[in-house]
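Okay, structure first, notes after.
Yeah, one chain of the complex is gone here, protein chain that is, but the others are all in their spots.
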Amino acid sequence: MPSLATDFVRRFARNRAALVGLVLVIALIGVALAAPWMFPKNPLRIVGRPEIWPFVNARFPLGTDSLGRDIAAMIAHGARTTLLIGLCASLTATLIGITVGASAAFFGGWVDEMLMRFTELFQTIPNLIFVLTIVSILGQKIEYVTIAVGIVTWTPIARLTRAEFMSLRDREFVQACRAMGMGNMRIMLGEILPNALPPVIVLSSLVIAGAVLFESAVSFLGLGDPNISSWGRLIGDGRTLIRTSWYICAVPGLAIMLTVLALNLIGDGLNDALNPKLRDR
Amino acid sequence: MAVGDPERTAILDIDRLQVSLFTRRGVLPAVDGLSLTVAARETVAIVGESGCGKSLTALAVMRLLPEPPAKIVSGAVRFMGRDLASLSDRAMRRVRGKDISMIFQDPMTSLNPVTTVGDQLIEAIQWHNDVSRREAHARAVELLRQVRIPDAERRLDDYPHQMSGGMSQRVMIAMAIACGPKLLIADEPTTALDVTIQAQILELIKELQASSGMGLIIITHDLGVVAETADRVVVMYAGRKVEEAPVEALFERPLHRYTSGLLGATPSAKRRRGSRLAEIGGSVPALSELPAGCAFQNRCADAFDRCRTERPKLMPLMPGRTAACFAAEEELSRHVAAIGT
Partner (left out) sequence: MRRIVLRRLLQIIPLVFAVIVLNFVLIHLAPGSLFDVMTSEQQITDPAMLDQLRHTYGVDQPTWVQLVKYIWSVMRLDLGFSYRQNAPVLDVIMQQLPATVILMLAATAIALLVGVTAGVMASVRVNTIWDNLISLGAVFFFAAPSFWLGIMMTVLFAVKLGWFPVGGMRTIGTDNGAFADALDVMYHLALPATALGLFYAATYARVMRASMLEVFRLDFVRTARAKGLSPARVVLAHVMRNALLPIVTLLGLQLGTVLGGSVVIEAVFSWPGIGSLLFDSVMSRNFPMVLGVLVLGSLLVAVANATVDILYLRLDPRIRLR
């Protein structure tokens, strides 16, 4: 129904914080896409004197690091990493989460019980420790980091999907479909899923934020992919110089914070737009 | 028991109270110029449909109005001579729960679910009285006995969810009378309870009133409750008081057409005990869309031109009674004219 969608968009647009978040994310995507043009060569090259402060030299607006690499270039290319990993990990988590949650809700009984225990298991294992374990066993490649992050962030999506499915499962339109003779799969994918998706999508935006934080922690510890310039790694590299050149840590951290902030604001805005009745303050 | 009887001096004197709701749709007159008195030992019932302003009146007396959006705009609420509307918050807190108490409609949700009944009772006692916990505990047991809760000592350790509706309401009443108030306001005290329990609770309240001499305001939409408990009745409609009379007179001969509608009978018919409000065609106008003239005009069979242009004022149409109804005025003056010269 088109009117519901326009209502949703209008409600979202009224939320100033959410709009700020949207602007920031668009800026981030812009930088990520434009990076190869703005900073065409390998960002990990040494291009100048080491430890130049930001705003001092016009050639290096954000300064240089301990080896003389252009921080602005590394930030711009780091945006690509961040977006890529954030999206892929979130996608992995969402796929796993929806599958687990929907199956648990739809089949019920012991399937539900088993899947919920499975979910609880992943909620108990300390997330970062698990990610580090996987990375240490499988290797420090970007694919493994992404999968590992996806594996530790799917549980809230599974819970939400299950709750949504369970509340939708008993609604009249599903009974009607069943009466018409529709098969289980068709009902699940064709009828229930589209209705259960909106809150799950909202949660996904927060999951992306979580994935960004996880990835940055892993790279900060030096356990990420060494060939990729990532914001977390920049912070890690800059640790030894915090007494003199602490901007090397500050700048990428600020970038991470703004990204996560933007995603959170959008997530909140989407949430409020979805549930207008809960908005009274 | 006529109004103005010298033996009964008013303990509560609401004088042209004006409570407005400040909303996005504008300023709404939720209580519009209400005047009302209650004397010691007297029971005044305020009757009307939901939304007529009766609960807001009670909350205004207690200064418990939800501050946005409601506000006392003008008028006085004199209690034992002092205007409560102009008291400081701190001074008002010393009156609340001590000199004036209030009990509410749904006892099951009106008690704190995570503390024991005893703790809540003792809190009510200790807050206004400088007594030790042991003394407060003893008084709490005594209060529970007064409200006829069996096994009072043990009941103090119960949590609210372990009690039935009737018992919870008794606890509420115990909390309300804990400090010997001069006035008790009961907002729909029996509406949420079983029919069998209702009579017991009302009887209890009346007994407590008789032994303590406190004034009582009962807010209700149930005429059976009115018949059983009230000395005087105030009828409200769309924020305005439209009639006031001693209880028997009101039931025997309602003056305002709304009152007669409520009673579901013609003016001369006798009221039935335990009858609920009859349905009157149409619905109460929204406060933002009140018509000029009488608020009841759209649902009144006897409405005529004057009703639509001029707002009726409360007139003492019969001894000890007032009503704001032109139709009633006309009828009575014809009656007087007919009886004659």
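Quick notes on this one:
All chains are identified by letter, namely A and B, in their written order; residue positions are counted from 1 within each chain.
Please note the rule applied: contacts are C-beta pairs under 8 Å (C-beta built on N, C-alpha and C of every residue); 3 or more make two chains touch, one makes a residue touch a chain.
All figures in this text were calculated on a predicted structure; none of them were measured in a lab.
Only one of the listed residues, B:E123, B:E252, B:D302 or B:E331, touches the absent chain: B:E123. Among the residues A:L19, A:V47 or A:L132, only A:L132 touches the chain that is left out of the figure. Within the entire complex, the positions of chain B that touch the omitted partner chain are 62, 64, 93-98, 101-102, 104, 106, 109-115, 123-124, 127-128, 159, 161-162, 172, 175.
What chain A contributes to its contact with the hidden chain is residues 117, 120-121, 123-139, 209, 213, 216-217, 220-223, 232, 235, 239, 242-243, 246, 249-250, 253, 256-258, 260-261, 264-265, 281.
Criterion: only the chains that are shown with their structure count from here on.
Work out the mean CA point of chain A and of chain B, and you get 57 Å between them.
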